[in-house]
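Every protein chain except one is present and positioned as in the full complex.
And now, subunit A:
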Amino acid sequence: MHRHDDISWIDAKISYNTCEGRGLLCLHHLFKNHFLGGDERRVDSRTIYVGHRPCPASEPFIPPKFCDNRIVSSKYTVWNFLPKNLFEQFRRIANFYFLIIFLVQVIVDTPTSPVTSGLPLFFVITVTAIKQGYEDWLRHKADNEVNKYPVTVLEDGRRIRKESEKIKVGDVVQVEEDETFPCDLILLQSSRDDDTCFVTTASLDGESNHKTHYTVPDTEKDLESLNATIECEQPQPDLYKFVGRMHIYKNNQEPAVRSLGPENLLLKGATLKNTQKICGVAVYTGMETKMALNYQGKSQKRSVVEKSINAFLLVYLCILVSKALVCTTLKYVWQSKPGQDEPWYNEKTQREKDTNLYLKMFTDFLSFMVLFNFIIPVSMYVTVEMQKFLGSFFITWDKDFFDPEIKEGALVNTSDLNEELGQVEYVFTDKTGTLTQNNMEFIECCIDGFQYKYRDASSELDGFCVTDGPVSKLQQKAGREKEELFLRALCLCHTVQVKESTEQGQDQVDGLTDQLDGLGVDGELSQPQEQQRGFIASSPDEIALVKGAMRYGFTFLGLESKTMKILNRNNDVEKYELLHVLNFDPVRRRMSVIVRSTSGDTLLFCKGADSSIFPRVRQEEVERIRMHVERNATEGYRTLCVAYKHLSAVEYAQADAGLREARLALQDREEKLMAVYNQVETGMSLIGATAVEDRLQEEAAETMEALQGAGIKVWVLTGDKMETAKSTCYACRLFQRNTELLELTVRTLEDGGRRREERLHELLLEYHKKAVQDAPPVKAGVTRSWSSANQDYGFIVDGATLSMVLNSSSDSNSSRYKNLFLQICQNCTAVLCCRMAPLQKAQIVKMVKNSKGNPITLSIGDGANDVSMILEAHVGIGIKGKEGRQAVRNSDYAIPKLKHLKKLLLAHGHLYYVRIAHLVQYFFYKNLCFILPQFLYQFFCGYSQQPLYDAAYLTMYNICFTSMPILAYSLLEQHICIEVLLDNATLYREIAKNAMLRWGPFLYWTILGVFHGLLFFFGVRYLFSNPALQDNGQVFGNWSYGTIVFTVLVFTVTLKLALDTRHWTWINHFVIWGSLAFYVFFSFFWGGIIWPFLRQQRLYFVFANMLSSVSAWLVIILLILLSLLPEILLVVFRKPRGPHSRQVQFVMIKFVLI
């Protein structure tokens, strides 16, 4: 890895040096490709000729080939729809299996007509195709709307209207206000004076704030004469990353080079705001735009239930094959007896006689397969999908998920994972915005070791109010200079924008009100209306700080053409030239600005987490402030430290050069920038610290308690500092007062004064002993007995230590550490991981996900930094919070508030799981007892593949007679009603670990199916020992036999479901009794007419005749009752499960405990 970095650095150097000589560049490419092979980090660059004007460089102008600006999100065209869609559909293993069965039926002489399996398959395929076709048509429509949208292109000095899809890379495109950009553009010219334009990316990432983008510096105003090339990286999906370089050729001069960054790039899909018009050159078009690259599907998550289904399918496939094998073998054994194979009354056709014996065996095997193939029903897939799709509506419909504040309910992005919500074992939650409201409020600050707490603006003359500082310094203040420096720092060191609502047009105000709402511009400020300001920033902390400064008399007025204006306490406007912004990033955990005051001083202001600031300031200042910071942190506030530094002219020149150079770099720009930042942000002096309160979400504690009661382990993964996070955990009752905390952080590692690795090892072993070995053996899984007086452990780990655990130097150690670490974590009731980078969050999730037993994980978060963990976990939940919509977009489910998680898991998840588990088991069961009699019948019909049931029954069984009741059940069942589920979180544990779809229950259902099948077949078999069943002495034939078995089957299977139904709504009644009635009606109808299209009138009046026989009635009643008898007994002997009795039990337990 290290070597690679070196090389890439050299590589970048080369590329930088060769930027003038194009010829060398090729060499460089060659070198790179040759030398580095397929290193993925390597991105080739592309060269764009602005306005297609050849650059004056010596080599000939070859217009490069790029894709056009057509957006194709559709998958099909009219021509390829059928073949492509069919291909896609039959790639699914189940569909393919049914296709094979169908083909076998067509080719081989099989007992059932191809219609029996062809019809359902055709139905499924057609419905899917129609649905996908419709969706694709919608996509076509949407694509066309975008592709045919007229845009203005500057060509040879003229403005030409073109369709959007005809834009080519290098075209200069003009976009007007409120239009969306047709492709990714480099901003060349803006109608605004300050060479900026404003953009919203609401449709891209949901952030509705206005972002400022800059024109390429020093480009000519006259675009016609602009002669330039742009060299930039190949398209990549990261919306916030872009590196490029622009070469501007002026007459016979050395080409000027400008660096291009994301601030110069206007993304397709974003909308131009507050700017009349802009011109830009297209760099990425069509499917290569960042937006298009971002919509290429995310990986699909599969639920555990689906894995169980597949496992069961395999079992049934084995049953199927073995049945067919048994029958084939027995058939040939049986036929070997003389006179059996071909008695005089039943001769074979000539063709059959001629067929090769082995071929015949094979076709016989296939025939048996076809005869028994109903054991794996195509309809199960349809029903499961329907259940998931329709079932997910209940989440969106739930009014408890509706949040009046944002006027939105829950959102379901995928319906595949409904049941997974009932299986969650680990919840990984973000802290900020998830556990807390992310509604920041400036609480207090500490300047130079003195504490300032804002109480009431009017109580003291200058707006300051000093309260409980350190006792000795009570009522003392820092020097006024320090105060003002601190407040200036707060006013300057940020990326906040001001929305002057009075200056903008009325329409703007409308659009902004919702943003203003959330920003806490409340009565507290009690300022005149015209001075009300909306601040817009990517992080609410910054707004809180700026507002805080405002309370103390320093108002940030805004940024105008690189000048920041501040209204100070004396109501004077101070101006600062903004020289550089050293952006915030989660790794550095700080941001800085370099400004020049009117007096000519160059100042660097830096704010950031204490851990990242303290090492960079003079140590003597630290102690005074550290105390405050730590106290604030334990109180649950978010703390930031503010530092500053005077830059001398030389220092500034150095920093400026470094920054510019790094910004120009095409390769590894990030790393280089980081290096320069680190270099600049040193030797600062600490001015003070701020404390911002982030209030807990509503019912956060109750939700966490419920989750823990449900046996779910809650891990808090946050980027925040440990003390803050810890106090939040206490506030959320994740840690109780009696919880023993095991800390594994940098601080504890450095305690011993020894090497960190050794200490880590020692601590891990110690904690392991404590939490794992000494703890009484916990019963399998998550069953933590809730009455026991066990010591609860809480575990705290920070990012640095975590990376030590995970990436320990020697591999053997690493895996051992990881195991120890995991075991400790799994035995703790709550785990807090602080100081986490986004990727580390995902790493943790992955580690737990892949640990022993593959527990189901759920990640919940609201910000862009949670996306990685949301994508990584089995179930990702986004909170429709304030930090944009990335989390929501990438989540599987989105809810407005954390408190909704409780109902989502405990009620919806639980019910969905029970429903689908029952659905799956029931489906296998009902097809087993459907096919088993058919299998047994082979022993009585000379293994001739004679079907027991009529073809209509074979086809309709799964489609009509038994499908609706189970579908209704799987949508409506509430074996325990929702209120009880919510009240007793422990109920969630009953279904933990896929309890209803493990081999035990599967075996139970299979045995039940076998029992029923045997009963049906042999019950009727003994009845038919004398087929004279009517009171007129007439006899019944084979179709009557099948019909009786089938009638018993349909009734038993439906009534079995009725027995399992604990929640009888009118729909259940309607569907259960309706489908039984339908069966009877259909049988009369089907047997009542001589059907002209049928070759054989097998069932003609069979059903009616059956009903005229008392014996048939008696046997049907007997068999149904006998089949259900064990079931009823089991229900009685099992623990009472009804909602009422559950309560009773609960009360009893309580009673015993008291």
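Annotations
Note that a contact is a pair of C-beta atoms (placed from the backbone, for glycine too) under 8 Å apart; a residue touches a chain by one contact, two chains touch by 3 or more; residues count from 1.
Convention: contacts and distances are computed from a predicted model.
Name of the non-displayed chain as stated in its UniProt record, restricted to "Cell cycle control protein", "Alpha-1,3-glucosyltransferase", "EF-hand domain-containing protein" or "Fanconi anemia group C protein homolog": "Cell cycle control protein". Considering the full assembly, A:Q1097 is the residue among A:N439, A:N568 or A:Q1097 that touches the omitted chain. Annotation: of A:F198, A:F486, A:W715 or A:Y1041, A:Y1041 touches the absent chain (contact as defined above). Only one of A:D68, A:E163, A:E263 or A:E385 touches the chain withheld from this view, namely A:E385.
Of the candidate positions A:T77, A:T355 or A:T396, contact with the hidden chain is made by A:T396.
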